[in-house]
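Note that one protein chain is taken out, while the other chains of the complex remain in position.
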Amino acid sequence: MNPGAVQRGPVPPIRPEYDRVLAPFVEAPVERALPRAARLWQQDWLRKGLIIAALALIWEGLARWQDNDLLLPGFLATMSALADGLVDGELLDRVRISLAVLIQGYLAGIVLAFGLTTLAVSTQFGRDLLSTLTAMFNPLPAIALLPLALLWFGLGSGSLIFVLIHSVLWPMALNTYAGFQGVPETLRMTGRNYGLRGPSYVLRILIPAALPAILSGLKIGWAFAWRTLIAAELVFGAASGRGGLGWYIFQNRNELYTDRVFAGLVLVIVIGLVVENLIFSAFERLTVRRWGMAR
Amino acid sequence: MNPGAVQRGPVPPIRPEYDRVLAPFVEAPVERALPRAARLWQQDWLRKGLIIAALALIWEGLARWQDNDLLLPGFLATMSALADGLVDGELLDRVRISLAVLIQGYLAGIVLAFGLTTLAVSTQFGRDLLSTLTAMFNPLPAIALLPLALLWFGLGSGSLIFVLIHSVLWPMALNTYAGFQGVPETLRMTGRNYGLRGPSYVLRILIPAALPAILSGLKIGWAFAWRTLIAAELVFGAASGRGGLGWYIFQNRNELYTDRVFAGLVLVIVIGLVVENLIFSAFERLTVRRWGMAR
Amino acid sequence: MISAATLSDLSVLELAEPRPRAPVRREAASARPASESGESPLLRIRGVTLEYRTPARVVRATHRIDLDIHEADRFVLLGPSGCGKSTLLKAAAGFIAPVEGEITLAGVPVRGPGPDRIVVFQEFDQLPPWKTVAQNVAFPLRAARSLGRREAQERARHYIDKVGLTPFADSYPHQLSGGMKQRVAIARALAMQPKVLLMDEPFAALDALTRRRMQEELLALWDEARFTLLFVTHSIEEALVVGNRVALLSPHPGRVRAEINSHEFDLGSIGSRAFQAAVQRLHTRLFETDPETRAPTRTTAS
Amino acid sequence: MISAATLSDLSVLELAEPRPRAPVRREAASARPASESGESPLLRIRGVTLEYRTPARVVRATHRIDLDIHEADRFVLLGPSGCGKSTLLKAAAGFIAPVEGEITLAGVPVRGPGPDRIVVFQEFDQLPPWKTVAQNVAFPLRAARSLGRREAQERARHYIDKVGLTPFADSYPHQLSGGMKQRVAIARALAMQPKVLLMDEPFAALDALTRRRMQEELLALWDEARFTLLFVTHSIEEALVVGNRVALLSPHPGRVRAEINSHEFDLGSIGSRAFQAAVQRLHTRLFETDPETRAPTRTTAS
Partner (left out) sequence: TAAEGQLRIAKQFGIVYLLLNVVEDQKLIEKHGKAAGLDIKVDYVQLSGGSAVNDALLSGNIEVAGAGVGPLFTLWDRTRGRQNVKGVASLGNFPYYLVTNNPAVKTIADFGEKDRIAVPAVGVSVQSRILQWASAKLWGEKDFAKLDRISVAVPHPEAAAAIIKGGTEITGHFGNPPFQDQELAENPQAHIVLNSYDVQGGPASSTVLYATENFYKSSPKTYNAFLNALDDAAKFIARNPDKAAEIYLRTTNSKLDPALLTKIITNPAVTFKVAPENTLGLGRFMHRVGAIKAEPKAIDDYFFADPRIATGS
């Protein structure tokens, strides 16, 4: 290779051999509990808290600089509106109403998504159906469904749930299906080797193996459910004065109580953060992270 | 095991040995071109076409049964409105306007999502930032951004693009990040072993390896960009009469030309189907399917 | 193995025939394999051609394979890398349908996979990563056998101990080394106590010591339960030790070149003269790469 | 190997010392390894403890490993499954940081992975599935070496031929058998012509014939380029053939039990008396599982 070097290149030295008797390994435990787990957790909160604080600061700064509190109230003004709303109990009430509907729609969307995807993994027809339906309906805005919802479900929460399902179902199905498709062939064969098929195959092999993709579908679905709910409550939500958070936002927006609007939005954010950091990330820690499927 | 059986269980017979001279393998080509590829493709179209036809039939049936053409016009009525709109050129014009904005927002959202995710895979701060930002902003409806958009970008397409980015960025980032996290450890190590780091590591290892997840993120982003565009065009309206498809839908809705509203929506669906079946699925065939990363 | 025979069930009729113990036979190059001996094989592979269809082309993995695997056989497939051993095993397991020929199990054509033929795959990712070692081993017991929870756990523990992984029973697969993962797969397959066991280079990732232990374990279990084993390996020694009959496949696309008896070797015979000779013979056979230039070597059953 | 020495650079100073050819030395159980011989090793592993942190607990994979790998060494790690061979290799590659001790390469502490130490991993999924065989082999050449396109392709083709995969140059990894995948990884590593090559059971998935060819190829390349090789295997024969020095690791957690010279064996010596004796010796050492009950066997350099 290197013609200028020694003819056959370097030769390693010949070293003496040795052979030791190893005492049984006792010097350190082969396994020991991780000590700083708790501390790390706190730091996680700390770091995220700092990010949130920084965002709040930027917000307040922007608001002061723009100086247009009817359009963009500051962080502090929003907080005081939020406090007022929480103290007089109105906001919590609204949140309760919204969450009740949201969760119903979300769960229904998830179940339907799994049904559709199960069909898609088992038959060619299901595959075509899924790809056609998602390509068709996913881009449709909720207003397209409004007339149908009015006709079929009327003005109650039935329509809200219908629209929520529309917003959760398609992204969820797309992600779940992509996750299913990425399941390693060997794992699939293992499952089928043990005689699993149909729903039990999906449940015991595909779903856990595709969990990372499903999880991000769940997160996206959750977010879009919120977005849709707030938009849809403007239309369906206020029957008999029982409007949720979306209605609260809409009404105050119409009355130009922009600080209350932002208080409502902050509540959406807070709920989002709580769900992300308590529910989703705990779920992640207990599943994909523990199983080494995501770091 | 089976106490009632022969004492040591069955013994296989001893068979004669044999040894053959194999002629060189010429009987069939080891590899040959797949002949029916073209035909299969046609069938794919056929199957999907049948599904679409069935849906159209159901639609027409439902519309006739409901008999409320102001809320739910039939398939045929919609098609004739669509044909009218296409013939007089108005619809195509609207689509052009909408698509121009849509694609800008979509691309900008994708680029930002990749930036954010690249940050997230390389630093702990980026990870926290991504998870906090998505948890916070993803559930926010566009109305929350409206004031900011108006303050910063005015009433033009700038605001539309801003809102589009909001709708594309978060799901895209979530999916991309989940995809990145699922890249097998060995593959990561291979990349780093060859000295890849930073953007070139992301580009040459993470992105191709996470392509199935990224693809479903792209599909979801595409759909939500449409949804958002149509909703946002109503709000940001049509300066100097240059409204897009969303405005067309809104205007005709206001004049109770529900068939034209549905014609506009059908156009959205058709564009969605074209993008899905020509662009996305061709991309899939050329990438993940070819690479055996999805079936 | 003798079940109520009906006249219409040919394979069962065949079973009832007397079992001829054919002595050493020399065969011409065109000879048909041993199935002529009259004993009906449990797993019968007849003219099986296997192909992979990719979007661009068709790859033929094996070409017209004829093999008979009898009940309680420890049948070994030996052949060069890429010759189609894994593919053949997967076809026997029911994952790949032949494009030509037929595979029958006890006379019934194989239509799909099932828990009657448990497979140990060659790849390391056959363990569901969301299950601990213990759960992984118990998994098929619960899924396919519908064993009780307690019972499945106990059986799992027993076999985990056999592969020496008791300290890792609660670890997840990603926390194991390559060899340990393969051992979990082996434990899982053994715990199923299947009638037919298909193993694809199960010991390839194991060190000499562990490998030896696993071989012992496998043979001991076979002695006890007399399952039928189809075993892929690339180690000649292992083929002779584990198998009672070894099929030699040609390079890509795989065809059966020879079948050799090895029932007289066990772990104890390693190092013996006869064993070394057998190894040497197979070695020579494998190293003769060019089939055209080679004269047919007449072999004698040992 | 002699570079401009500065006074502050201790390792280089050591290098300048005369190279003592130590004859057979008998060492007590507590003896330090060969580094005392004075020649400065290229890769120096000093008291390295490696651990895996999982959310629940910490697993110690290796405990205070001392090893010296000199330039042009063909250093083999031999040990039971799960003893930490792969972990140690990954640490040398820079993927895992020791919790104790230090790994230095030519005197510089190893801080992270880099293309100066090319790794062949044990797992089958080290090939980017989106690249054909040819692209896979050319990939690091383009990525790390910034070789021209043409040049990289040519070199890739050359090494693909060496591992016998030319007909599959345009196949994607998922269309290959397990052994073929590993051969692509080997070709890719060899094509890089690295100074240091780290291989983790690279030939485990190969049949006897292909394995032999690969071993020949590797040794021929070493003879040509004199790279430094760290090689994990579980085959005693392979250890003796491929390596010039073999380190024996104890079971979990891995500690160095012995180092043995094997520079006098090559592929030709398989079957020779001395070779068989060496195999037997290592075999015995490996099969002595209980370290407490075993008296230290005195070994002689062969």
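Here the chain labels run A, B, C and D in written order, and each chain numbers its own residues starting at 1.
Convention: contacts are C-beta pairs under 8 Å (C-beta built on N, C-alpha and C of every residue); 3 or more make two chains touch, one makes a residue touch a chain.
Treat the numbers as computed from the prediction; the structure is a model and nothing was measured.
Of the chains on view, those touched by the hidden chain across the whole complex are A, B.
Screening B:Y106, B:F236, B:F262 or B:F280 for touch with the missing chain picks out B:F236. Set against the missing chain, the residues B:L116, B:L146 or B:M189 yield one that touches it, B:L146.
Only one residue in the set B:A23, B:L50 or B:L70 touches the chain that does not appear here, and it is B:L70. Subunit B meets the missing chain through residues 66-71, 143, 146-147, 150-151, 154-155, 234-241, 243, 247, 250-258. Listed here are the subunit A residues that touch the chain not shown: 68-71, 146-147, 150-151, 154-155, 234-241, 243, 250-251, 253-257.
Everything below uses one rule, namely that only the chains that are shown with their structure count from here on.
Number of steps on the shortest path from subunit C to subunit D, with steps defined by chain touch: 1. The centroid of the Cα atoms in subunit A and the matching centroid in subunit D are 44 Å apart.
Residue numbers of subunit B whose C-beta contacts span two or more other chains: 290, 293. Shown for subunit C are the residues that touch two or more other chains, namely 54, 59, 123, 125, 172, 175. If each chain is drawn as a node and touching chains are joined, the picture has every node linked to every other. Residues 184, 186-187, 189-190, 192-196, 200, 204-205, 208-209, 211, 287, 290-293 of subunit B are the ones touching subunit D in the complex. In the complex of the two chains, the subunit B residues touching subunit A come out as 44, 47-48, 51-52, 55, 66, 68, 71-72, 124-125, 128-129, 131-132, 134-144, 147-148, 150-151, 170-171, 174-175, 177-179, 181-182, 212-213, 215-216, 219-220, 222-224, 226-228, 230-231, 246, 249, 253, 258, 262, 265, 268-269, 271-273, 275-277, 281, 293-295. The touching residues of subunit B, when paired with subunit C in their complex, are 1, 8-25, 27-34, 37, 285, 289-290.
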